[in-house]
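Report on the following structure.
Shown here: the complex without one of its protein chains, the others still in place.
Up next, subunit A:
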Amino acid sequence: MVRASSVEIRKVNKFYGPFHALKDIDMSIAPGKVTCLIGPSGSGKSTLLRCVNFLEEYNSGEVLIDGELIGYETAGGKKMSSRRLREMRRTIGMVFQQFNLWPHMTALQNVAEGLIRVRGMAKSEAEARAADALEKVGLGDRMSNHPSRLSGGQQQRVAIARAIAMEPRLMLFDEPTSALDPELVGEVLSVMKALAAEGMTMVVVTHEMGFAAHVADKVAFMEQGELVAMDEPANILHHPEDPRIQSFLRTYHERNSF
């Protein structure tokens, strides 16, 4: 089992110029829990997820990882040192919609790079660990391939291996399967399921309602920068009370039926 972090989001606001992208978001995620963020396009899901590792700077409120404020020295105070921020980010893995693998490195190098540069490991040790991580996502036989020689599903699994090799206590996923052909979605989701079963805290922005229904402990629905509801999957996905959720799910089901 992994040592998992908690995430506490309190009254977080984010502005892009005059545009209010996140409105007083409150969210509490216990260690080892899986939370799926759903909602229409432009509702602020990615923005919120990126505030958790401070890739996006929130303007007010607090984001606490294991009780520790990320991004600022004190709530509403000045920014934390970049060194301290880097230390905090080491324990937070992130997986992107577009994989963002480094194309000039092999799969193994992509995974080993952070262990060498960030964790300061010797190359041989880093590569041994990277190989373990790639085995774990089922890519033991693809380690010397460059990303351009891998399918989308394989690339995304390398990206997951790159994150888990750093031994994070929290994993953030921003639509990890949205760029994949339908037949490749399953292999990525099953790696994520295995990770959840190990007790990793996960925050997952997704349109995969099946994953949300079966794997998530909580599902959060966002719309226009607001957190509309956060509850057990069944209460959000099967019998939602809020009309905004009902209409979102209706659109979703219409699009997915033929």
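Keep in mind that, in the parts below, contacts are C-beta pairs under 8 Å (C-beta built on N, C-alpha and C of every residue); 3 or more make two chains touch, one makes a residue touch a chain; residues count from 1.
Keep this in mind: contacts and distances are computed from a predicted model.
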Chain left out of the displayed complex - its UniProt protein name, from "Succinate dehydrogenase hydrophobic membrane anchor subunit", "Amino acid ABC transporter permease", "Paraquat-inducible protein A" or "Aspartate carbamoyltransferase regulatory chain": "Amino acid ABC transporter permease"
Candidates A:Met94, A:Ala126, A:Met143 or A:Ile245 - the one touching the absent chain: A:Met94
Touch with the omitted chain, as defined above, among A:Val118, A:Ala197 or A:Ala234: A:Val118
Interface with the unshown chain - residue positions in subunit A: 53, 55, 82, 86-90, 92-94, 96, 98, 100-104, 113-114, 117-118, 146, 148, 159, 162-163, 166
